[in-house]
Each structure stands twice: as C-alpha cells, then as structure tokens.
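The structure under discussion appears below in the form of structure tokens.
The complex is shown incomplete by one protein chain, all other protein chains being positioned as in the whole.
On to chain A.
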Amino acid sequence: MSDIAAAPIARTALSFPGPVRTTDGWETTARHAAGGLRLADLGPLVKLTVRGPADGSVRAALGTSFGHTVRPRGGPLAGALVVGSGPGEWLVLGAPGTGGELLAGVRSIIADSGEFASVVDVTHGRALVRLTGADTPLLLSKVCAVDLADRVVPDGAAFRSSVARVVTDVVRDDVDGTRSYLLHCERSSGQYLADSLVDAGIEYGIEVGAPTEHDDATGHPR
C-alpha cells in the first residue's frame, strides 16, 4: 500500500451553496444563520442504533423507551442523547468523535444485560438536521401530518413518521426554551429532506447555517 497524501475528509449528506469549512475531519457549510428560524446540519454527530427487548434490562440501562428521550448524566452514555425511536429500538446521538466510546458503552450495557441486543454504528448512514425557532411547528406542518401540539409532542418526545414523504425520526429537543427538532433520516434522502424543509420554511424566513454551540445533541441543561 502506498502512502495516501490526503487525509480522509468526511462529508455529510448535505451541501448548501456557499463556503465550506473542515472541522475535525468533517466538511460542512461555513454559512452562519442568525435568523429566528434556522436549519443546521448535524451530520457529523455520532449515531448508533440499538435493538433489544422493548422492556428489559437494556431499556432500563438506556433510561428511556419508545417515544421519549433522555440525556444520561452519568454512566457509559453520559452526555449523549438517547432517543426511543421505536419499540425495542433506540437511537444514540453523541458529539463528533465519540463513536468509539459510545459504541463501547452500549456494548457494555448489552453485555451486562444478558439479553439479546445489538448495536450498529450508522453515523455515516444517516442524515441529521436541527430545526430551531418558534415557527418550526408551522414549517413542519407543511411537510408532516403529525400534530405537534405540546400535549401530543412535548419537549423530549420522539416519533417516526413521514416528513415530505421521507421516513424520519423527529425528536423535539428544545434549546433554551425555543422550539427545536432533530430530524434524522436515511442518508441518501438527506439532501432532499433538507431542501424540502428549506423550501417549506422560506415564508418564515428560514436560514441555513453551521451548527452553533447550541446546535449539538449534547450538553443541554435539563
């Protein structure tokens, strides 16, 4: 094997017009969004899918179940966002570069449980965006049929549904009291989904930009 001059550059599923930047080996948009309604590409976040019994030791260790989310304060998944994405199915989101630790953490949970469970790293196989702003429910009402009222989808709730005809995990994850949703879908549809969201959000002044310090699945005070 010869030496490869260029270090590998990872690219998320999304690209937008304008300058790009490379951070921690990931190339993303360098645009800055300052408006009241923002879409941020969170593709570089670690994404693990976990399968196991819907109500057993693995569920107890992950700390949440279908339709809900939790941010473990301690333990092997501390700092990650654990989403109950389906019956007996979880999505673990973590900061970029923490894949090895989180994978090991989930595997230790599985090993300790004695249950049949599995984990797959889908960091590269999924697209992830965050929509933030007071008008996000209005925007999403143009592409998703689910009632997003507080009593149906409160902060911390999650569901899987069709968003612009793409199967999408929708996670309500408010940021400092502002409505915010994570949208997670299969990678190849990511650009289409993002374009659909931007198109639907034009009338509300949507802007696309790089993640801010808040546009991260980790570190939210609860």
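Going forward, a residue touches a chain if its C-beta (ideal position, glycine included) is under 8 Å from a C-beta of that chain, and two chains touch if they have at least 3 such contacts; residues count from 1.
Heads up, the rule we're going with is that contacts and distances are computed from a predicted model.
**Q** Quick one: the chain not pictured, UniProt calls it what, "Sarcosine oxidase subunit alpha", "ATP-grasp ribosomal peptide maturase", "Multiple sugar transport system permease protein" or "Carbon-nitrogen hydrolase"?
**A** "Sarcosine oxidase subunit alpha"
**Q** Check the options A:D55, A:D112 or A:D147 and report the residue that touches the missing chain.
**A** From the options A:D55, A:D112 or A:D147, the contact with the absent chain belongs to A:D147.
**Q** Just name the one of A:L42, A:V129 or A:V166 that touches the chain not displayed here.
**A** Checking the options A:L42, A:V129 or A:V166, the one contacting the hidden chain is A:V166.
**Q** Which residue numbers on chain A touch the omitted chain?
**A** Missing-chain contacts on chain A: residues 1-2, 4, 6-13, 15, 26, 43, 49, 51, 116-118, 120-126, 138, 141-147, 149, 151-152, 164-166, 186-189, 191-193, 196, 203.
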